[in-house]
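Here the complex is missing a single protein chain, while all its other protein chains stay put.
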Amino acid sequence: MFESPTIAEFVTQSNLASTLPGTLLVAWTLLLVLVDLFAGDEREHWTPLGACLGLGVSFVANLFVYAPAADQQTALYGMFIADAFTGFLNIVILVATLLAVLMSRDYLMRAGIHRGEYYILTLLSSAGAMFMVAANDLIVVFVALELLSIPLYILAAFRSIKNDGGELALKSEESGMKYFILGAFSSAFLVFGAALVYGASGTTNIPQILEVAPAVVDAASSATFYLVVGTALLIVGLGFKVAVVPFHMWTPDVYEGAPTPVTALMSVTAKIGGFAALLRILVTALSVLLLVDGGVAAWQTTISIIAALTLVLGNFVAISQRNLKRMLAYSSIAHAGYIMVALAAAGTAGSADSATQGALVYILAYMFTNLGAFAVVMTIERVDGGGGNIDDITGLARSRPLLAMAMTIFMLSLTGIPLTAGFVGKFMVFAAAVQAGLVGLAVIGVLTSVVSAFYYMRVVVNMYLRDSSGELLPALETVYVRWAINIALAGTLIFGIFYPLASNLVSMVSIA
Amino acid sequence: MTILEFGPVSALLVISVALALIIANISRVMGPQRPTYRKSVPYESGMKPIGPATRRLPIKFYLVAVLFIIFDIEVIFFLPWAVSMRDLGVYGLTVMAVFTLILIVGFIYEWKKGGLEWE
Partner (left out) sequence: MELNAISIGFVVFTIFTLGGGIGVVTTRNLFQGTIWLMVSLFGVAGYFVLLSAPFLAAVQILVYIGAIAILITFAVMLTRSVTRIKTRYIRLVPSLLASLALFLILLLGVTMPIFGGVSPEHAPATVASTRDLGAALVDENGYVVPFLLASVLLTGAMIGAIFIARDDTA
């Protein structure tokens, strides 16, 4: 019979404190719902401010909870895991959300769709991402993934609420609809995969799967088939979420149609959530799924092929894009490919830790750089949707020298030039791949980076070397967006110049 | 609990479905059928019918249906808790109170935004 603990017992035994960053953010968001409902006309000021404060509270809680950070602790008896991995990615998610919120106010005001729900949904989505990186059980992975995704579907369609029949409203509606249908589709794969893994191992708990999996494989029964198919379906389901080839088809349309701050947010937090779940499931739970001898996980070849395809397709298709948001969409597919390289490297026994650390540093660098690039794109976008093409930034260096400088640094970092954060991320990922014996994959990564320089540098060339058609771009952005760009720029440069900083931050991360 | 306990339920299901089918089709089987064009057209007070009989529903129905699903799922969560409520004690009550509290925020939002009004 169930023995009911007292509340005090529950709080202490279940280590509730380690869930504080996520739960505080959720509680704050729910309060913000009420504030937004009853604040009256002042809500235009209070809700964005409240959202920033909530992120700050969660950030501080995160610093306190994960200050020791060395020892891995589970909360709530294994459903929730609070280790350095969780703490680090929580910080990345919170900073990304803060930057997106800073960008959003300006964008929403300009588009005339400033509503409090925007911030509430953004915060809920980020809370979902935070629970997802802390998930230690396939059921929590699923529920947190839905909490991450469902607000993003709404946010992608956010422009359609101003029903003026304009092209932007329609595109936004299409974006939300496509994202929703593909998201629901991928969730079905994820759940089916989790069900098969559960069927084979008898548990959904990730560390317990780790314990059970070798026995399942050794028993040489049909359960192995369920385990393999389940793993494949989990990769498919999460592959849709992180947009890797061949599950990337939705990305350009969704990224182009969604409001720019939402695109920036979903290109970072959705990928973080998906990759965190992939790392936890594949590296922690299923690294023991060895079908051939030699200490290489059974899924490594699959992940390597996916990574190679993603790198090649993402980078080559990005070349032909004229629209900046579409170009960044394909570039984000390519960057998912680089993180996939790290994931593949984690399949070799012994290099799981270095590969995971590489993936985390890459995610950090990608977060700062990508959000910064989207913020710059947002400042030159017109309300009617014009100004987002690569020709529209021609001569930006003359009209807005500082903005052009920032964009240049973001492009350099996306390419992976030294002294930017992108270089540190790429270096660690490729080093991990070589260490894991995936030299070919590392070579593909380096070569496609060279290809990527072509389209990133075209942006720089357009800004600096080509004459503008005459009209100078007016300053459209507010101080909030400038702050967002400044923070992104600072992150990109600090983690690029003081390169041991990032690797020191993740040095205690170990999930294998 | 064995499968045989479901015997009465399945008998009920079979009988009710069969009864519905019989009632729906008995007049077609037993009654005389001499259709003419006039008899077959939809009845619109003697007028010739204009347009299809199916009309589009207002979008409000959809919101009602979506909200119904959400509350339906909430009830599904309440039910097993309510069955074992006495075993779960104060702790179970607290967890359910937190669960409900979170949902009440959504409910207040719905109320305030007029999601429950038809107009």
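We just call them A and B in the order they show up, numbering each chain from 1.
FYI, contacts are C-beta pairs under 8 Å (C-beta built on N, C-alpha and C of every residue); 3 or more make two chains touch, one makes a residue touch a chain.
This is a predicted model, so every value here is computed, not measured.
As for the chain not pictured, it touches subunit B at residues 1, 3-4, 6, 52, 54, 56-57, 59, 61-63, 65-70, 72-77, 79-85, 87-88, 91-92, 95-96, 98-100, 102-103, 105-107, 109-110, 113-115. Annotation for subunit A: contacts to the undisplayed chain at residues 2, 5, 10, 13-14, 19, 26, 30, 33, 76-80, 115, 117, 120-121, 124, 127-128, 131, 137, 139-140, 142-144, 146-147, 150-151, 153-154, 157, 160-163, 176, 217, 219-225, 228-229.
Here is the rule we go by: only the chains that are shown with their structure count from here on.
Subunit A contributes residues 1-2, 4-7, 10, 26, 30, 33-34, 37-38 to its touches with subunit B in the complex.
Partner subunit A is touched in their complex by these residues of subunit B: 84, 87-92, 94, 102, 105-106, 108-109, 112-113.
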